[in-house]
Structures are given as structure tokens and as C-alpha cells.
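And now, chain A:
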Amino acid sequence: MTLLMSHYNYWIVVALMMVGFFIVIAQGNLVKKIVGLNIFQTSVFILYISAGKIHGGSAPILNDSITVYSNPLPHVLILTAIVVGIATTALGLALVIRINKAYGTIEESEIQQRDHSC
Partner candidate 1 sequence: MNDAIGFLSGALLLLGSFLIFTGALGVLRFPDTLSRMHAAGVTETLATTLLLMGLMLLAGWSLVLLKLIMILLFILFTSPTSSHALAKAVWRHQEDETKGGRHD
Partner candidate 2 sequence: MLFATAIGIVLSRDLIAVVMLTGIYGFLSASFFVLMDAVDVAFTEAAVGAGISPLLMLLTLAMVGRKEQANRSRNFFALMLVTITGALLIIGTFGMPEFGSANAPAHTHVAPRYIEQSGAEIGIPNIVTSVLASYRGFDTFGEVAVIFTAGIGVLSLLMLKPAPSQVPLSNGARHHTVLRIVSKILIPPILLFALYVQFHGDYGPGGGFQAGVIFAAGIILYTMFFGVDVAQQVVSSAVLRVLAAFGVLLYGSVGLVSMLNGGEFLNYSVLAENPLTGQHIGILVIELGVGITVAAVMVMIFYCFAGQQSKQVEAEE
């Protein structure tokens, strides 16, 4: 029971990560694959942020009345990671649009069919 209480955040992370992973490998639609990648990404964010939390800690903005702060380092890393994440997502979506133009579909199986038939 104590193990359950003290590690639940990691389990949530693992579960989310696996859902994202499942979408990426099992779904044929390219847009949905990108959504899956996003979920995977968010699970990593949550892992970092929850590692930075300290019980009884407060947000890392200095204030005289507060003594315990949560760890600011993961916050910095994740903050930049999110913005880079949106940039890569945009790039992926742009690729999807180009693929749609070239093949007329965004289903993986159909794209492969066309590649083989050529």
C-alpha cells in the first residue's frame, strides 16, 4: 500500500506513455499518430515535473515567507521542451499535408499500397 501511494505518479506516466506508444504503432492515420506522439511527449513532461515536486514545497518564485521550494530545474527543461514540441508538431503536420497532396490519402496502408504498385 505504501508502495502504491509513493509510486503512483510513475505508473500514470507509464500508462500514458504506453497509450501514446500504442497509438503510434497501431493506428494507421498519420494525424492520429501525431496525436499519439503528443501524448507520449506529455507523459515525459509529467515524469520530469513530478520528479521535481517536493512535499510541502511551493512554486519556485522567491518569497520571504516560504522556505521549501520545488525543484526549478525540471521546470526549465520542460518549459523549453514544450515549445520545441509544438514546433516539431507543426513540422509533422506540414509533412502530413504534403503527403496528402502527393498521395491523396493519409492512411499508412494506402500509402504503402501506392508505393508498391508503382
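Picked so that all candidates are chains of the complex that A comes from, given by their letters.
For the reader, a short list of remarks on this structure follows.
In the analysis below, a contact is a pair of C-beta atoms (placed from the backbone, for glycine too) under 8 Å apart; a residue touches a chain by one contact, two chains touch by 3 or more; residues count from 1.
Everything numeric here is computed off the predicted structure, so don't read it as measured data.
Checking the candidates 1 or 2 against chain A in this complex, the single touching one is 2.
Every residue of chain A that touches candidate 2 in the complex is listed here, in rising order: 3, 5-12, 14-23, 25-29, 31-32, 34-35, 38-39, 42, 45-46, 49-55, 57-63, 68-76, 78-80, 82-91, 93-98, 100, 106-109.
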